[in-house]
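Note that one protein chain of the assembly has been removed; the remaining protein chains are unaltered in position.
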Amino acid sequence: MKQFEFDTQEEFIAKLKEIVDAGVKSEFITTLTPFHVHEVDHIFKTRPSELRYFTLLGAAAGFILSFMFMVFTVMDWPIITGGKPLISIPAFIIVAFECTILFGGIVSLLGFLHLNRLPDIRRIIDPRECGNKFLIIHDMGGGK
Amino acid sequence: MEKRKNVTGEEGMKTQAFYGQVELDVIRAMKRPGVFYWIALGASILAFGGGMTLWGYQVLKGMGVAGITHPVGWGVYITNFVFWVGIAHSGTLISAVLFLFRARFRSAFNRIAEAMTVIAVMTAGLFPLIHLGRVWRFYYLLPYPNQRMLWVNFRSPLIWDVFAVSTYLTVSVIFFYVGMVPDFAAARRHFTGIRRRIYSILSLGWEGTTDQWRHYSRLYMFLAAFATPLVVSVHSVVSWDFAMSIVPGWHSTIFAPYFVAGAIFSGTAMVITLTIPMRKVLKLEKYITVDHYEKIAGVLLVTALIVSFSYIVEILMAAYSGNIFEKTVFYYRMTGDYKYFFWLMMFCNVVMPLTLFNRKLRRNIKYLFVFSLFVNIGMWLERFIIIVTSLGREYIPYSWGTYTPSLIEIGITVGSFGMFFTFFLIFSKVLPMLSISEIKEQGVGNETI
Partner (left out) sequence: MRRRDFFKMMSIASGAALTACKIDNADRRLLPYLVPPEDGIIPGTPRYITGTCLECTASCGLRVKIRDDRPVKLEGNENHPINKGKLCMRGQASLSRLYNPERFTAPMLKQKDGSFKAIGWEEAVKVFRRAMDDVKGKGLRNVFLSGLTTGTLDGFIDGFCGETGLDRLKEVEVMDYGPIKGASRRLFNRSLLPTYGIDRADVLITVGADLLETFLSPVEWHAQIGEARSKNSFKWFHIEPNLSLTGAASDLRIPCKPGSEPYLLAFLLKNISLCSGLPAGILQQIPGVTKKEVCESTGIGGENIEKLVESLEKSQRPLVISGGPSIMGRNGDITAIYTLLLQWSLGMIGRTVDMQHGFSADRVGTMDDLYGLKAAIEKNTVGLVLFSRFHGYDTLPHLFSFLEKVSFKVVLSQVPSGLTRQCDLVLPLAHPLESWGDTEPRRGLRCLIQPAASPLGEAKSEGDILSALSGKGFSVSYRDYMIEVFKSGGIDEEWVSKGFKIDDTTADNGAAKEILNWEKEIKLELPGGVYKGETLYIIPSIRGFDGRSMDIPLLREIPDPLSSISYGRWLTISQQLAQRLKLEMGDIVEVEMAVEPGLEKALLRLPAYINPGLPGGVATLYMDCLGDMDLSVGENAAFSMFCREGAVLRKTGERERLAMLSASQITGKRHILPDEEENAVNRHNHKKGHSTLYPEHEHKGYRWGLVIDLDACTGCSACAAACYIENNVPIVGLKEHLKGREMSWLRIEGYYNDPLKPEFIPVMCQQCDNAPCETVCPVFATYHNPEGLNAQVYNRCVGTRYCANNCPYKVRRFNWFDRSHSLPLFSAFNPDISVRPRGVMEKCMFCIQRIRAARDKAGDENRSIMDGEVITACAQTCPANAITFGNLLDVNSRVYALAMSKGAYRVLELLGTEPAVYYIKRKKNAE
């Protein structure tokens, strides 16, 4: 396992480029940064995060399920209020919209936690303290 | 990158010293509180407790202890509800909407704004309960399978409120929390004992690996993307509590944009009211600079203009339409029992914001503070006038009436401010007040954008 620590972002990026150019595959490199460094994604050429599937799924489920629920409730016990039609589309859309966002947000959060494998009990108890330094850790011997 | 001096006086941004300084400055705000803090917290808790006691009294005795009556069935409680939701919205605007617009000045305010959102929504959410005649049956408002399988009326704007406000609270809490996860990880370094434990747990074992950051920024963007239509839709839904009725002065299509703009307006003013004293006391002037305030004042000006335009539209439509019911309401607003409130509101919301065209005033912190107080008052009065004057001058002249808030209502209003400040003060000591990771990322501080 090779570990490099840097104080500044520029040095960190330079070294990372070096390592990757040297042929080490991105799966074997872990970086630890105090904030999100976008260049890392460029260098690793990662695909967009899989989180988007969770979000889409959650939002769609929210919209459809809430609509189904509302239609079920009015058909199960049809109560006339104010002469409005039983299935009041404009009113239902508002509630469905809110549920879309609600479900979308919650499922996204769950997806995030799943994808990051958080909460990480090991790291809660014994965190890997590296302060504000930029770290590169790779455990393949390839390259230098 | 430009060579500028950063907050530590060193050349170049983003050095370790800078990162350390940011953490120290923010974490310092979370350490031992001073005397003023305790006094402020004590006063807030007193107000909060007082408000809760009065609410308990109202529940025991009945709604009659409030000043609401026939025909004005809604009064100060609903005014407070709309007011607090409005305040919450601008928090989301700053943290979410400005994020999508990549407005970098937001990072000075965004944590405070998010906290304000969450606390304001919690405060706002209490008011629909406070104004219920039978609050012990509040669960009838929730769609749950009961013995008779009677659900709720999805056509009612109040149910839309239930969904909108709960969604808003949930998503805001998620957004708030997610933003703080890396900061908890940073904060745990500076504490020991139980506080360290708690921050560790809250940080979920965050490390800052590539993948974590990758998913994190996606999530943050999606949540911001959700929160943006949420801002618009939630306050639109709250405005539809009024616009979907047939009450003259309420039944107007302009209400949704009018209220959303008004919400941003009043909320931004509240952000200014909160942050100006806070940055002084916690010595965060380096991070929240005059430049930031100038930009925020710009937001205030734009929304004030929208609100002024809405007033003009409403009044013109009432006059031009010739509809006697509409005309009566607006004439009553301008010349009736509440005319002093109306004209004060006009002054605070229409006349005063025009001074913000002057750049010097936009950059004058003291002036902005006083100005934001006026705006808060003016916007509270706006909701009050909309509710009370319209209900007081409806269709049947026999039934017209007026409304005087009772001491209980005033007490509960003060209690709501007490609740807000209690939680806010506690937050400021317990949670990181600025978004540490973002500031580190952008090198904010001493930078003019």
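Per-chain numbering from 1; labels A and B assigned in written order.
Just so we're on the same page, a residue touches a chain if its C-beta (ideal position, glycine included) is under 8 Å from a C-beta of that chain, and two chains touch if they have at least 3 such contacts.
Owing to the predicted nature of the structure, the values given are computational and were not obtained by experimental measurement.
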Shown chains that the omitted chain touches within the full complex
A, B
Of B:Val35, B:Ile194 or B:Ile396, the residue touching the omitted chain is B:Ile396
Would you mind spotting which of B:Lys61, B:Lys283 or B:Arg359 touches the chain that isn't drawn?
B:Lys61
Please identify, in ascending order, the residues of chain A that touch the omitted chain?
79-85
Positions on chain B where the hidden chain makes contact
61-64, 67-71, 73-74, 128, 131-135, 137-138, 140-141, 150, 152-153, 155-159, 162, 241, 244-247, 324-325, 391, 394-401
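The rule we apply is simple: only the chains that are shown with their structure count from here on.
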Per the C-alpha centroid definition, the whole-Å distance linking chain A and chain B comes out as 27
Applying the document's contact rule, which stretches of chain B touch chain A when the two form their complex?
14-16, 19-20, 23, 143, 149-156, 159-160, 163-164, 166-167, 170-171, 174-175, 178, 182, 185-186, 188-189, 200-201, 203-219, 222-223, 226, 229-230, 233-234, 237, 240, 437-438, 440-441
Sites on chain A touched by chain B in the complex
7-9, 29-37, 40-41, 44, 46, 48-52, 55, 69-70, 73-74, 76-77, 79, 81-82, 84, 88, 91-92, 94-95, 97-99, 101-102, 104-106, 108-109, 111-113, 115-116, 118-125, 127-129, 131-133
